[in-house]
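Just one protein chain is left out here, and the rest sit where they should.
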Amino acid sequence: EKPLALIAGPCVIEEYDIAFEIAASLKSVTDALEIPFIFKASYDKANRTSVTSFRGPGLREGLKILGRIKSELGVKVLSDVHQISEVGPAAEVLDMLQIPAFLCRQTDLILAVARTGKAVNIKKGQFLAPWDMKNVLEKAASAGNSDLCITERGAMFGYNNLVVDFRGIRIMQDAGWPVIFDATHSVQLPGGAGTSSSGQREFAPVLARAAVAAGADGVFIEVHKDPDRALCDGPNSLKLEDMPEMIRQLKAIREAL
Amino acid sequence: EKPLALIAGPCVIEEYDIAFEIAASLKSVTDALEIPFIFKASYDKANRTSVTSFRGPGLREGLKILGRIKSELGVKVLSDVHQISEVGPAAEVLDMLQIPAFLCRQTDLILAVARTGKAVNIKKGQFLAPWDMKNVLEKAASAGNSDLCITERGAMFGYNNLVVDFRGIRIMQDAGWPVIFDATHSVQLPGGAGTSSSGQREFAPVLARAAVAAGADGVFIEVHKDPDRALCDGPNSLKLEDMPEMIRQLKAIREAL
Amino acid sequence: EKPLALIAGPCVIEEYDIAFEIAASLKSVTDALEIPFIFKASYDKANRTSVTSFRGPGLREGLKILGRIKSELGVKVLSDVHQISEVGPAAEVLDMLQIPAFLCRQTDLILAVARTGKAVNIKKGQFLAPWDMKNVLEKAASAGNSDLCITERGAMFGYNNLVVDFRGIRIMQDAGWPVIFDATHSVQLPGGAGTSSSGQREFAPVLARAAVAAGADGVFIEVHKDPDRALCDGPNSLKLEDMPEMIRQLKAIREAL
Partner (left out) sequence: EKPLALIAGPCVIEEYDIAFEIAASLKSVTDALEIPFIFKASYDKANRTSVTSFRGPGLREGLKILGRIKSELGVKVLSDVHQISEVGPAAEVLDMLQIPAFLCRQTDLILAVARTGKAVNIKKGQFLAPWDMKNVLEKAASAGNSDLCITERGAMFGYNNLVVDFRGIRIMQDAGWPVIFDATHSVQLPGGAGTSSSGQREFAPVLARAAVAAGADGVFIEVHKDPDRALCDGPNSLKLEDMPEMIRQLKAIREAL
């Protein structure tokens, strides 16, 4: 039986020091609990609600920061990619490339990412059924890559709200792929704050526990030292200081199964 | 910390022997695991999809059977009630009266049930938000009854499908009431079989585990010795023989929290 | 080709004078436009959001008022019924009996109403697919009544919101029944005001026009002289004074088909 995996980090790279501190802290927690860990931070947020929102340091500078963190801490690193032109440079640094949920139907992007041979995490679109991911994963697999996983992040439920259908974890696993549960995007209220998304971070630990009990292979969590001041996705991000207790509890649930 | 509670039994009373055997078996499992248990079986199914579906033995005969099981096994018993005229006779026998989900907005029925002073379980309508249950429970509480609980059984998600929003368990608990998770109605596909509801019983244990991890106070499960031959809700009912292992696991998750 | 029909009136009977004035005004408009008209007003609102909401004059007093309006103006009258015990007295006065949406699955109530031989209007539950109404209507038809129609009033769309699926009008007509479109309940925001439902009356004329263009057989509209002071469903009720122009336009769309 494989251990629960963790993908975690800030939504976006704000600056090197903040990203490094989060990565170091998460590495220390996951080392102690013997949990496989991938550090997540995006170099660019290409689909913010508003054109004036903070987007990050960009491809070149962002990859440099992720490369430094990777070599200094010895952690694996992940970012999402949004255009085919980003795939080459990203694959030189990242251990895992991520397809954003809105882009999970873009055939050429999926093929380009899969062809790098790197591990690939495809977020499930908010507009897709669990069984719809079969075609998406088969696009990636057709490029000869079998190191693939799916991340569940909720489905649209009326307007400006998401719901997680925990049947989906089992359905997608039965189709043959590991399933990660994204605890913090699943509690977003998309567009809920007018010019940005709102969120309900208080429910992220509840849903993460439910997901592990439902059999998820891993958990994806966005964390920040001070979520209320985060430049992206603050309302649904969790506090770094709450991670040790939360991850310990998720591990305990996994072991009770 | 209170132990996890179990409400379980067949959807409808088919005949005395079957009901007794299920009750006895569940009592023995829950006694061994020290889990509080209420035996559930309906005397009448008043809102079947089709007019020709089996409805049960009716009020008088059904209550007689529930009364016998109660006294012979020393278990608590529950049925749902659908009309004010049923409330009096039902309260003489039942330990807990249940308001069906479709009827959870009928003010007079709620008041009549609450006025009996008996424990009341109100199923959350498939058309209500978790916070909408506040008004429903306040109707019952206005009759001077505080022995109330809510049962979550999924919300409409498009047509002929339900989804469970596990944020709701916490929301309704925070409003002040214990929340039971109905694992088997939550996997119904309402109307999904044309003249009856279909169901996906394979997901009921998955969702039950998720609910306990999310903090549910109890679990509601419809069971049958041979679900494929059950006269009501067979497609979503669980096998009696699978109960010991399933309940043991739910208890383990509860203890890991 | 049958003309468009209109069911309209205040949500609840507040007092005789108000009800009479609305009925008289609507009769004069529909007479002028040669539109068949049924006056609608409920004698009791049995499922208000809150236990403290206004419910109406009750069965006996309410039917007396409806009976007076019927004989004085020569209009047909409709109310909804909620319990089997109401059906007999209601059928003595009303021309059409209505099953509320929340109760459209209660087999015994449907049978009792259908057995009166009166015209029956069954509101489609907010939790049902259009094709699910086939079983509902067949319950009523099994009692030997063929004077049946369905009223569409929106389906749950996430929490505290409804959406109208206009494909449903055609689907239910193809199943063999006339379909009325309820323009004002379709723009309710159920539970949206905390202890009562909110509504968006500004969209009711838009949706009514869409429904007529989609082929609806009739339109159902709740109106009030002063909707902001209505004791029930004010936020989604339309102004009596806006009716002539609105109904004239609906008739013009019907004639353009």
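Note that the chains take the letters A, B and C in the order they are written out, and that residue 1 is the start of every chain.
One rule holds in what follows: a residue touches a chain if its C-beta (ideal position, glycine included) is under 8 Å from a C-beta of that chain, and two chains touch if they have at least 3 such contacts.
Predicted model only: the values in this text are computed from it and were never measured.
Of the candidate positions A:31, A:72, A:92 or A:108, contact with the hidden chain is made by A:108.
Summary of contacts with the chain left out: across B:161, B:184, B:200 or B:236, the touching residue is B:161.
Counting the whole complex, the residues of chain C in touch with the unshown chain are 155, 157, 163-167, 169-170, 187, 200, 202-203, 206-207, 209-215, 249, 252-253, 255-257. Contacts to the hidden chain, counted on chain A, fall at residues 46-51, 55, 82-84, 102-103, 105-108, 111, 125-129, 131-132, 135, 138-139, 142, 155-156, 159-160, 190-191, 195. Residues 157-159, 161 are the ones on chain B that touch the missing chain.
Here is the rule we go by: only the chains that are shown with their structure count from here on.
To fit its Cα atoms onto chain C, chain B must turn through 180 degrees, a value rounded to the nearest 5. Once the centre of each chain is set as its mean CA position, chain A and chain B turn out to be 37 Å apart.
Rounded to whole angstrom units, the spacing between the C-alpha centres of chain B and chain C is 33.
Looking at chain B, one finds that residues 155 touch two or more other chains.
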